[in-house]
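Below is a structure I'd like to ask you about.
Removed from the display is one protein chain of the complex; every other protein chain stays in position.
Up next, subunit A:
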């Protein structure tokens, strides 16, 4: 599903070029559950942004389901993010001024789903993550774990094949974090491809495979037998 070959990413900070990824080769199969670990600043988020089509490699190629992403137009990338990819962030990234259900509706809105169907599907998704009774709450009225559940419901809105989670438990206590991981594992069992960035070894251990990144390079891989 995901193929990276010799991917470099260089940012420009002022006049200084800053190379964050140093030749990453990575293959993730359809239906895999992969975790990514590594020290802070090692380029994990950058890698995830490239995988999620929010950013493009400076050098190297990235294929998503065989399509060379650098050949796609801005509009095609937007459609890809909307239909095929669901993001989950450490800081939840819910829009603060609209209710939980309206947050979940957003990807459906951009997909052109009509008003009534949008609402019905959003409520259904909230029910699936156990948040049916909080649909009309503003994010500020929700706990961290609840916000992350809403964010996961939103990531699932257009039934994407790929879920990308950047430290989804980083802002949660251990028990709530574990609940979120169970949720992700359920999604994996339902056939989705899942990539999780984490600092927590127990979270990483939930995945089939763990990739270790240091200084923008993949140093080590660990495959678990189940």
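Here, contacts are C-beta pairs under 8 Å (C-beta built on N, C-alpha and C of every residue); 3 or more make two chains touch, one makes a residue touch a chain; residues count from 1.
Criterion: contacts and distances are computed from a predicted model.
Undergrad: Assuming one chain is omitted from the figure, identify its UniProt name from "histidine kinase", "DMSO reductase anchor subunit (DmsC)", "Putative ABC transport system permease protein" or "Aldehyde dehydrogenase".
TA: Spelling it out: the chain absent from the display is recorded in UniProt as "Putative ABC transport system permease protein".
Undergrad: Among A:38, A:57 or A:107, which one is in touch with the chain left out?
TA: Considering the complete complex, A:107 is the one touching the chain left out.
Undergrad: Given that one chain is not shown, which residue among A:32, A:55 or A:208 touches it?
TA: Spelled out, the listed residue whose C-beta touches the missing chain is A:55.
Undergrad: Taking the full complex into account, find the residue in A:93, A:137 or A:209 that is in contact with the omitted chain.
TA: From the options A:93, A:137 or A:209, the contact with the absent chain belongs to A:93.
Undergrad: Using the touch rule from the top, list residues of subunit A that touch the missing partner.
TA: Residues 49, 52, 54-55, 74-75, 78-79, 81-83, 87, 89, 93-95, 97-98, 102, 106-107, 109-112, 115, 154, 158 of subunit A touch the chain that is not shown.
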